Structure formats: C-alpha cells, structure tokens
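Part of the complex only, each chain left as placed.
Chain nomenclature is as follows: A and B, assigned in order of appearance, with residue numbering initiated at 1 for each chain independently.
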C-alpha cells in the first residue's frame, strides 16, 4: 500500500501547485491562492464522495491532504519566481496525480459495491479531473480538460482497464494497472502534443442562442 | 409509463444537443463537447439526487441517459452545419425536456416522502434547469435562465400545479399535468417573446462592491 500512498502525496502536491500557480496569476490574495490549491487537490475526491454518499468526505475526515496542499501553496507563493525551473517535474507529477486519483476514485466504487462499469468510470474520472475543473470554474476559465490534450480520456481509459482487470488481479494490482494506463497515455499525449479534434469551420450563420 | 419515458428521451436528446452546440461554439474539443452535452442532460437530475440523498445518483446507476447524450453530442458534432434546419424542433424538444424533467424531479420528492410544497418545487426546478445552469457555468456564461424568457418560472408553476393536483389525481396523471403546464407556459413565452422585467436605470452612482 506504501507506493500508492507516495503516489497520492506526489499527486496532491502537483495538483496543489497547479491550483496555486493559477491563483497567483489571477492576482488572488494568499487565502485565495491557498484555497484554490486545496480545491484543486481535494475537490475531485470530495465530489466523488458526495456522489457515492460517503459523508463527510474523506478529505474532511483526514486533513493530511489539506495540510499538504496548504504547505505546497505557501511554498509556491514564496518561490514563485523559481518554479518554472521545475516545469517538467510538475508536469510529470501532475500526470502521476491524474493516474493515482483515477485509480483511488475507481477503487471507491468497488469498495462501495457499486461495481458497474459506468459508475467505476464516473468515480475514477470525477476524482481525477474534478479538482482541476473546480479550479478553472472559480477563476473564470473554461475547464482546460475541455480543450487541452488528452487528459480526461487518459483517466477514462485507465478506469476502464481497472474495471476489466479487477476480476483477474488483486485490488492493489488492478489499481496499479489503472495508474499506469492513465499515466502513460497522459505522458504520451504531452510528449507528442496530441489533442482531440475541435470543429473550426463555423461560418454557418447562426448561434446556439438563436435556437 | 411509456409516454413519460418517450418524453424523457426526447428531453434528454434536446438538452444534450443544446449542450453540444454551446460546446462547439466555445471551441471545445470533442471530449469537451460530449462532456457538456452529458452535463446539460443529466446535471439537473444528479444535483436533485444529491439533494434528496439518493446516492449514487440515478443517472450514474443507469447509463442509458448518458449513452443517449453521447450519441446526440456526436451527431450534433458531425452534422453541425445542418442543425439550424431543425431549430424549431430543437426548441420544442427543449420545452418537452423542461416539462418532463420538472415532472420527474417533483415526483422524486413525493417518492422520497418529502411531500412539502417547497421541496416539491425545489426538486422539480433543480431537475428542470440545473443541467442548463451547469452548462453555462462551465463555459463562462451567466446562466441563461437568469436572463432569458420565462423558463424557470414555467418549471416552478408546473411543480406547483403538480403539488396541488397530487391529492386528487393518480401519480402519473399529476405528472402529466405538471408536464403540460410547464410545456404550455414555455411554448407561449417563446411564441409571444415574453420576458421577465429587468431593471435598466442604473445611474445611481454606486456599485455593489462599494457596499
């Protein structure tokens, strides 16, 4: 179980840093920066727990991830000028976070005996991308998962592989499989700059609010 | 029960198309377009289920509405240039969706024995307009129900009529009554371009953030 916990901590730090960076750029005060870091790191898990009815959400019962987020946010705030040196480390850590949060989230569905494929995908995906979406909504950006590279798709494919492997592997092993599938797809999409298609020809003379 | 199910499917398709159209205009990628379609179609019901404590939400237990949304989104994406020909059909389908979602939502309150008038209105309204509000928040629009025509009001009046008729009619009949009240008011407000009043004189020399 140790390695999963280490991955979770790495992911929490990476997600919190991404939240703090966005907050600093949007000129939030130190509370806003910290709050956004926490939201990014634990938001997906909180929403997942609300969906499956686990109240209060784990992140509120066990403040460790919140404390990690606060420390990450303050360090990001203090060393903001130097953080671009760690650009690649942060990118890789974020991919680790996406992978491990998807695995942990999908596992919650099995844990709650909601082992239908659709719920496994939903809990995995919500845990993986929910925090980042909340961060973007708070600072008035369109959630970047709607626009940028193969992010959510990596999470969905990871959760699907976990669902199919769960019958053949142990709980922990299927979580690792989910983690690696998500992580590898995400890293490949960054390396080769893969993106999903966007419809660009729009000269059709009407807008949705005319409908 | 059959007709209600048909209405639900029509409404899901209309809501999903509206989400997909907004996503295409906002230049989201194909995942974003599909996600926004799903959000618009099932978001209201998910939020309603969270409010009344039905976890996991119905839409996650039964993927049929999600599958319908995905298919609607992909077809909208593929045939985007031709969709304005169906403008009126989409408008009417959206009104059918508003009506049926309100009826289904209000019925959940009775089903959960929360048959106080206020909860019936809340569950009906949240189910009817929640998905559209989420869609607008995600793409950085002010929810159009705050601005455009008589939309939420139709849903509220439908839910109120369901509450009062529930004692006299069968479950199904009161749902139909709710559906028709909502649908008729919505269609009339489109046909006669009825809107709620907006305060427009603002020359009073202060703004709320000065308060």
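Simple rule for what comes next: contacts are C-beta pairs under 8 Å (C-beta built on N, C-alpha and C of every residue); 3 or more make two chains touch, one makes a residue touch a chain.
Source: prediction; values computed, not measured.
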item	value
Entire complex copy count, 2 subunits given	3
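Assume only the chains that are shown with their structure count from here on.
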item	value
Between chain A and its twin chain B, rotation from the CA superposition, multiple of 5 degrees	120
Geometric centre distance via CA averages, chain B-chain A, whole Å	28
Residues of chain A touching chain B in the complex	50-53, 114, 116, 118-119, 122, 133, 137, 140-143, 145-148, 152-153, 195-202, 204-211
Sites on chain B touched by chain A in the complex	18, 21-33, 35-36, 46, 50, 53, 55-57, 60-61, 63, 66, 77, 80-81, 84, 87, 90-91, 137-140, 144, 148
